[in-house]
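Okay, structure first, notes after.
In this view, the complex is presented without one of its protein chains, the others remaining in place.
Order as written gives the chain letters A, B, C and D; numbering starts at 1 within each chain.
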Amino acid sequence: MNWINAIVQGVMLGGLYALFACGLSLMFGVMRTVNLSHGDLAVLGAFLVAVLAAAVGISPFFAVLLVLPVMGLVGVALQRGILSKALRTGEMSSMLATFGLAIVLQNVLLEIFSADSRSLDVGSLSTSGLQLGSSVSIPYLGLLTVAVAVALLGGLQLLLARTGIGRAIRATAADADTAELVGIDSRRVYAWAAAIAVATASLAGAFFAMRSSFSPSMGPTQLLFAFEVVVIGGLGSLWGTLVGGMVLGVAQTVGAQVDPRFSIIAGHVVFLAVLAFRPQGLLGMRRSRT
Amino acid sequence: MTTASPVTTASPTAPATAIATIHRWTPVSRTASGALSALLLALAFAPFVFTPEATAKLTTLFVLVIVAAMWNALAGYAGLVSVGQQGFIGLGAYGVFLFVDRGVSPFLAVVLAALLAGAVAVPTSLLAFRLTGGQFAIGMWAIAEFFRLVVVNTPSLGGGSGRSLTDLSATDPAVRQAQVYWLALALMSVLLLAVFVLLRSRLGASLEAIRDDPVGAASVGVRVTSAKRLVFVLAAVGGAAAGGLTLASTLRVQPDSIFGVHWSAYMIFMVVIGGLGTFEGPIIGAIVFFLVQDSFGDNGGTWYLIGLGALAIGMTLWMPHGLWGTVARRRDLELLPVGYRVKTPVVRP
Amino acid sequence: GGIKESAAQTDTVLRIGYVSPSTGPAAGFGEPNAFLMKKLRATFKDGLKIGGKKYSVEIIDRDSQSNPQTAAQVAADLINSEKIDLMLVTSTPETVNPVADACEAAKIPCLSTAVPWEAWYFGRGATPEKPFTYTYHFFIGVAEVHAAYVSLWTKGGVETNRRVGVMWPNDPDGKAIRQGLGPELKKSGFTIVDPGAYEDGTNDYSAQIAAFKKADAEIFNTFPLPPDFATFWKQARQQGYRPRIASIAKTGLLPSQIEALGSLGHGLSAGFWWSPQFPFTSTLTDQTARQLADDYEKSTGKQWNQVIGSNMALFEVAVHALKATSDPKDRTELAAALGKASLTTVAGPLDFTSGPVKNVSTEPLVMAQWRKATGGSKFAVEPVIVDNGNFSAIPLGGELEPLR
Amino acid sequence: MTAETGEAAPTAAPAPPVLSANGIHRRFGSLVVLEGIDITLAPGEALGIVGPNGAGKTTLLDILSGAQSPSEGSVTFQGQDVTRWKVDRRCRSGIGRSHQVPRPFTGMTAYENVLVASVQGGSHRRRAAQQHALGVLERCGMLGQANRPAAALTLLERKRLEMARALATDPQVLLLDEIAGGLTDAETDELIATIEQLRADGIAIVWIEHVIHALLRVIDRLVCLAQGRVLAEGEPDAVMSDPRVVEAYLGSAA
Partner (left out) sequence: MSLLSVENLEVRHGLLRAVREVSFAVDEGEVVAVVGANGAGKSTLMRAVAGAHQPAEGRIGLDGVDVTARRAHDRVAAGIALVPEGRRLFADLTVEENLLVATRVRRPGPWDLAAVVAAFPLLDGLLKRRAGNLSGGEQQAVAIGRALMTNPRLLMLDEVSLGLAPIMVDTLYDSLGTILSGGTTVLLVEQDLGRALGVARRVLCMLEGRVVLDEPADEVTREQVVEAYFGLSRAAAATVQEEPA
């Protein structure tokens, strides 16, 4: 029975991980940009939500809706100001630049908000759930997270695979110059993708803040999980990212069920196992020619 | 294409010597490399001249140079960008205990631990090489985390609390400091030499080829995987040595920090500052980083870190080839040449 | 010539190095630093008279960034470049242990606090047979925690089944506690429900919660990092685990940490090694605990926290020892003086001669329960001392209230 | 196999083939790209391969060079079964190839590109290898570009570089994939001269080419692939005049 609960909780946690990884998957998997500041952008989003909610005295959920567009603009700024330039000199530059940004963000937040960890109070929502029998209980917040994750990732997946905009994004990611030559405004496409990525990051940050708590130093810890999720799921497939999130989440909770100290290590082991047996990721496809 | 016509009928090698010659060493580079060797030699006497505090600082610098040079060999030449080298740094540090606990002298233990980490790198590569590009980079991070958690769950290594290297706290501080310094100097020199030799060897150019296009490289006969593995192992050994030295000078390791991803950050930072894919770059980058850290690193705090981050961003955006890379490009300069230049006699029509 | 020794200091300036985490995860502990530095520098402005000689005092404070490697680095720098005569270091093993190690190795006297002494002592590989010569430490230890818990859980007036669910992480504190406190609590007749050590930063605690529910542990105890506790506590509530008493350590220390939990924070009990109610006075500023706290709240606008007390005491002991020497710059003499120190600080009586082991003195500990702040206060929560079983000198503020 | 095998070209001497592909099949999932290809190459022989786009020529070359492994069938080199050998090993043992889509090492100069090949693929020691690389560069008319970063080369220069790199590994068998496309007549003449020179050095050649007039000036024997099968094989003119070849491949060029 506890095992069932472990799996249920794992799925819930997986939803959150998937949400975290969503923006990363878009940038890393689709646009081939390694954004090491992803985690800290999420934290930034959480802080904005917290501040707004406190200042205006509205529920965090409304605050989130207001913050998303703002973070979208942050994403555009990030793309225009840093990534576009860095990308020209290759993956590594974008890694370093975003890493620099990560440090700056962390410490600016620390300067402003101190190191205290705080959380978004959504009242009973974060503490109530569906009791199934004695040991299985499904948290409402978890359900909500999973629902949002599925909707978001599913939506983006369809957008990428089916729509013209999606094609344009993938084309630009593959070869921006040539994309221009077939009439795509690569800058706008990149800006959009970055906006989506960063906005979803802050969304994840907000959910994380509701579920547990957040502090300026939290970013990197979650970043690695997010990356693992993307790789487990398979580069460039957002469905994969969703699956990857679930896999990692369940791995951690089930691992903890065996022995609490295995929780995180179990996650890494699963990740490494995927590397060993399916390097292209669960839903990723292998390329032969290029 | 007239240059071709006169020789198309001759045998390949003979006329080539006639029409062109290959240059690697230039007068500049000869003096430079001479000067460097001299400097290293001179540094050996530092403990007799400088105070322990100075040598302590230099030791830190050497460690930085080592990790930077290793990361550069890995990323800049073999194209293996990794954010997981801290994994080997950590193994190097903790490996020391494995030997010390068996009665080996701490200093020898540092060397052995480095080699041990190299051995671990071999199986690791089997797994890691299944990934490429950003995936490899992050994969290595996860692997490093895995190493960390293994250590954390090994009580004999002090678990999460870390461990102190008590064997050294007995010796007189000044003496110990000097010994650590010499070890650091020696290891740095050896490792730098190793990289230099590697890059000038027949493998050097092949590595760059692999970085640019593995498939193409294989199709001209390059043993791609084994070449990559060689560098990977070297980088592991180097990183581990740095870890061991860190332990020897701070006398205490704690998993979260010795396995901390900030190491990777520093490596990337130093290499990019100095100039990726150049032999000189990482050394310069390390010195810059060291100076920055030393000047306002002490009163540390948020602003120093913010400055560091901002600098990292600025460099990548406005000086992507790094300090050395930029200079070298301007003047086509190579102090320690690892490339080739062809000189053709000028024939004006 | 032979290897060069550090240039000895002959001048009349006493350099005191002070290392604490002002940034990074543990930065909360560093919050009072600015206030303390200002206060102390003012106190020392006319220097100290020692052995008939006048010394000016210079405090050089450094940030460990909550990172052991950085801590070790700044320590080396303070020792080598700043030529400090005495090292003071505080808050969390990550910061204190490496600094202490560096001092022991460099033969620099070092005094530290705000780390359970076992984590400091055994964590650094000392044994009663092989103690330290230059590093000294005062803080609570397992014994104090144990006594306080037993007293609160039995005499606190809340009936329980004496089953204690524990969440002790796999980190220095957690380890010290698991080895020390676990057996002790058993001896005192409590059943320990220990699902096992967990990694800091774990995001899901269903396994532990399930175990606690299964065993119906009415008492809960943990030594977590703040974010981890928030995750756990919310999940526990959501999955229907409600102990009658929840005593937390390491996280319940600072008001901000409790505020972060919102209403879920009310009713948690935690050990306090200092509070304005402590009936003691600072030997440096002659302020009572209450005055010190008010002073802090006035000048920073922030709510008082216990670190103020222990860090103030840190300097009190330092000055006491310095004054006890004939030549404060003689490292061996200063170290010895620390070992002999015995005085009553703002944090209470400290005595290094009668500590549980050499190099260590313990200090008083009482239990308080976090409550929603009452009308007057401009802060969200406030701790109310609900058990003084072991130090009746410290006045009670109220009765322990059960969580359900 | 097609009827043409009977009248194998006169140049296909009784000498044992240096390279041969036996019953090669290649599938990508459901897609069949090569369907039972048998090809032999006599020492010093020059074999041309033509065929419509997508016939499977490059795939066949990949299989001969080891870049791809066949779904069925085997490859023999100098009497040894090399089917399981990876591309680099085959290269070192004497099978050089050029890529239809050039793959220069963009971070290096043209010379360093060739040097890698001559050091790794070739049999020379250091100095010799360096000189050898120079000689090859020159042969391919790239000496002037020696110090240019490969990234800065034009498409044709890149193709020359491909060939130079293949040569630098001093192969016994040279596999070429579309190297004459887009050459001016003068440049074509140079290329032919170079290849004649190689033949004189006794190197056996497999050359895929759509620029037929160039191809016909060199080869002894011609194979025409279509839809993964050998459509026609034998004496070049005979193949060129084969109605099926005209219909499937040549069109008005016939």
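Keep this in mind: a residue touches a chain if its C-beta (ideal position, glycine included) is under 8 Å from a C-beta of that chain, and two chains touch if they have at least 3 such contacts.
Worth saying up front: this structure is predicted, and the values here are computed from it rather than measured.
Although one chain is not drawn, the whole complex shows that of D:Ala128, D:Leu156, D:Leu216 or D:Ala238 it is D:Leu156 that touches it.
When the whole complex is considered, the residue among D:Ser20, D:Ser74, D:Asn147 or D:Gln172 that touches the unshown chain is D:Asn147. Of the listed positions A:Gly57, A:Gly133 or A:Gly183, the one in contact with the omitted chain in the full complex is A:Gly183.
Those residues of subunit D that touch the chain absent from the view are 28, 50-55, 57-58, 100-101, 143-145, 147-148, 152, 154-157, 178, 181-187, 210, 212, 248-253.
Touching residues on subunit A toward the chain that is not drawn are 164, 167-168, 170-171, 174-175, 177-186, 236, 287-290.
The rule is simple: only the chains that are shown with their structure count from here on.
Spacing of subunit A relative to subunit C, judged by their CA centroids, is 37 angstrom.
For subunit C, the set of residues that touch two or more other chains comprises 23, 170, 199. Subunit B has residues 149, 153, 302, 305 in contact with two or more other chains. The list of touching chain pairs reads A-B, A-C, B-C, B-D. By the touch criterion given at the top, residues 1, 3-5, 7-9, 11-17, 19-20, 22, 202, 205-206, 208-209, 211-213, 215-224, 277, 339-342, 344 of subunit B touch subunit D in their complex.
Residue ranges of subunit B in contact with subunit A, taken from their complex: 75, 81, 83, 127-128, 130-131, 133-135, 137-139, 141-143, 145-146, 149-150, 153, 261, 265, 268-269, 272, 276, 302-303, 305-306, 308-313, 315-317, 320. Of all the residues in subunit A, the ones that touch subunit B in their complex are 28, 32, 34, 36, 82, 85-86, 88-89, 91-97, 99-104, 106-108, 110-111, 220, 224, 227-228, 231, 235, 261, 264-265, 268-269, 271-272, 275-276, 279.
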